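Apart from one protein chain that is not included, each protein chain of the complex appears where it belongs.
So that you can tell them apart, the chains are marked A and B in the order they are listed, and the count of residues begins at 1 in each.
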Amino acid sequence: MNASVTVQPARRAGGARARRLASSPALRLSGRRLLSAIPVLWGVTFLTFLTLNALPGDAASALLGINATPAEIRAFSIKLHLNEPLWVRYGHWLGGVVHGNLGSSLASPQTVASVLEQRLPVTLELVAYALVITFVVSIPLAVLCAHRPRGLTDRLCMVLSMCGISIAPYVLGLLLVLFFAVDIPIFPAIGYQSIGAGIAGNLKDLTLPAIVVALPLAAFYTRFLRADLLEQMQSEDYIVTARAKGLGPWRVLTQHALRNSFIGLLTVIGLNLATLIGSTVIVEQIFSLPGIGYELLQAISNRDVPVVEGIVLVFGAVVVLANLATDLLYGVLDPRIRHVRSRS
Amino acid sequence: MAGLLRDRGRRPAAAGTTADSAALASAVGLPEARTDSSPLLDVSDLHVTFHGRRGRVYAVQGISFSIGRGQTLAIIGESGSGKTVSALAVMGLLPDSAHVSGSIRFKGEQLVGRSEHDLRAYRGRNVAMVFQNPERSLNPTMRVGTQITEAVRCHLPLDREQAHERAVELLRMVRVPAPERRFHEYPHQLSGGMRQRVVIAIALACGPDVLIADEATTALDVTTQAQIMDLLLDLQSQTGTALVMISHDLGLAAAYAEDIIVMYAGQVVERAPAGELFGSVRMPYTQALLDAMPRIELEPHVLLPVVGGRPPDLSAIPLGCPFAPRCPGVQQDCREQPPRLAEHEPGRWWACWHPCGTGAPR
Partner (left out) sequence: MSVPAADILTTPVPAGPESEAAGRASRGWLRSAEITIPGAVLAALLFFCFIWPLVYPVPKPIGGSLLTTNLPLWSPGHILGTDTVGDDVMSRILYGGRVSFEVAAAVQLIGLVIGGLFGMLAAYRGGWLEAVLMRILDVFIAFPSLVLVLAISDSLGPSETHVIWALSAFSIPAFGRVARAATLRLRDQPFVVAARLSGSRAWRIQLLHLVPNMLPQLLTFSLLGAGITIILEGALDFLGYGIPPPGASWGNMIAAGQSFMSVYPRFVLVPSVFLLVSVLCLNLLGDGLRARWGVR
């Protein structure tokens, strides 16, 4: 036997790691992704610009109202530079963006940037809160279901989750408002309190909206995770190995199967993100939250093109960044992707 | 056929005379191997029936075998013969749809009908299993070392550092080079042969008395196969672990096993010590298996005699001998009466009305 082999110390040196990271495929991947994101973002904003300007109706008439005379509308249009041709306007805007200037709102004296600054945090907090609820609910639930498939908990979960993905968010929102705010006044129906004014109030205000956003997501993720876990438990060899070691079913589920499920879950989350953003529009409307979604509705009806463009840009950037984060997280979760070098 | 047997020089039942193997034996927590003739694992009249959507499948129909300390038993059969199902039954790893009856005794204790909780204490600790596909047997998202320490800490009261040391020791024992470094690596960073070594290390983590190797080398290339088999035998001689090797490869059994059981359609059809089996095969099925093996003595471009037909559908217990439809020497009584497995000669069992070699009908 190898009595003469010396034991190598484990190599956890930070230096080696840092070196690896610098030339890592991860960074190169990020760079490539960001680069390819630019044409996508451009396409998105261009498409929006085209749409908004191609459709009948313009900001001037929208803002001045029905009773404005044509002369007033014309004057206002000139003031808003709306008389210039499409390309010129887009060019102006694009040039501004490249320099970090998103322009000014047509409907109010604010800059687009300041509008975003006010509204974005609200939506972000809502989304974050909803995601927390989603994961806290769906992951344990999926594990519970997968532990005893076709048992009572499992069947109940499947029924409830099926309803969860079938229910319309506006219906859910209204029902929640009905129960909680009217019949059992715990959570307020409308209104929003910023964090500055008190975090407890802030969270209370966001709870119902966050639940409305979270419920269909949680239902879907629960079903997805459950199916993934069950598939692993029934057909993967490493699960059999784990059981052959003498491990109990919970350990096998959580330590072996769940780890591998996260990778699939990540894909699903990445695909979901764009719709998540969209869902905030309805929710903010119902609960009167001063977020980006609410602002979007206003801006569209006002034909406030710069604001809409700004919001669209933000949405697009979020989607791109989310995809990037997803790809990077794959590397973290799946060691096979991490190691590009060949097996020894 | 004698040429098939390698001169293995049968290992002494009492091992552990060198300091090395003693250290290793204690590394896996076993006392030094000593001569012990009582069977560790005694399977008697084992039946496994699957209850599925389309009816029942009689996967195993009354098999018996036993194995003692330090012994090597080979269970040979083609796919669907019930060999893996038997192994899983011993481990208690069959799904709920499987009904197990009969007796499986480990050191005298009955395992059939025990609760999952009891079986878990025994799985991995007393009997361990190595599976066929090293690529798929290890969790791809978990480090190799962690998978070993997990097996260790499952049954043994060791803390993290002790488990770590033991894992490295196990890696060294299965001849993985640079074990300290390998400990932190992931399965995909290891070659197939090395992964199988890791799987063996996991199996041996708690010093089991019986190791079941289910087609453990089938997925490996021939050179690696030989290395792994040699490793298994060396480990066995040093730790006294009983080895049950399950395979479809008679050649492998010939080279490494002491006793051989041939299974067909869920039943044992022949059983003999390795040395005697190949000298005088009795069961036509075994003969057919032997004939179908490619051998160096054969003329080039000669057609291998293969056994025509397919194994029977196990959703119905066949009338008569299960091999009858394919047997070259089949007679009328073969189709009507199932032959019983009996010890027709000392140490030699077969289930055939018209076995080869004797010529005379029973």
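In this text, a residue touches a chain if its C-beta (ideal position, glycine included) is under 8 Å from a C-beta of that chain, and two chains touch if they have at least 3 such contacts.
Note that the structure is predicted; figures quoted are calculated from it, not measured.
Undergrad: Based on the whole complex, identify which of A:Gly43, A:Gly91, A:Pro140 or A:Gly248 touches the chain you can't see.
TA: Per the contact definition at the top, the residue touching the missing chain is A:Gly43.
Undergrad: Of A:Leu34, A:Leu178 or A:Val332, which one is in contact with the hidden chain?
TA: A:Leu178
Undergrad: On chain A, where is the contact patch with the chain that was removed from view?
TA: Residues 39-41, 43-44, 47-48, 51-52, 55-57, 149-150, 158, 162-163, 165-172, 174-175, 177-178, 182, 212-213, 215-217, 220, 223-224, 226-228, 230-231, 234, 264, 267-268, 271-272, 274-279, 281-283, 285, 296-297, 300-301, 308, 311-312, 315-316, 319-320 of chain A touch the chain that is not shown.
The rule is simple: only the chains that are shown with their structure count from here on.
Undergrad: State the interface residues of chain A toward chain B in the complex, per the touch definition above.
TA: Touch residues, chain A against chain B: 1-3, 5, 7-11, 236-238, 240-248, 255-256, 259-260, 263, 333-336, 339, 343-344.
Undergrad: Across the complex, what residues on chain B touch chain A?
TA: 20, 24, 91, 93, 120-125, 128-129, 131, 133, 136-142, 150-151, 154-155, 168, 172-173, 175, 177-181, 183-184, 186, 188-191, 199, 202-203, 205-206
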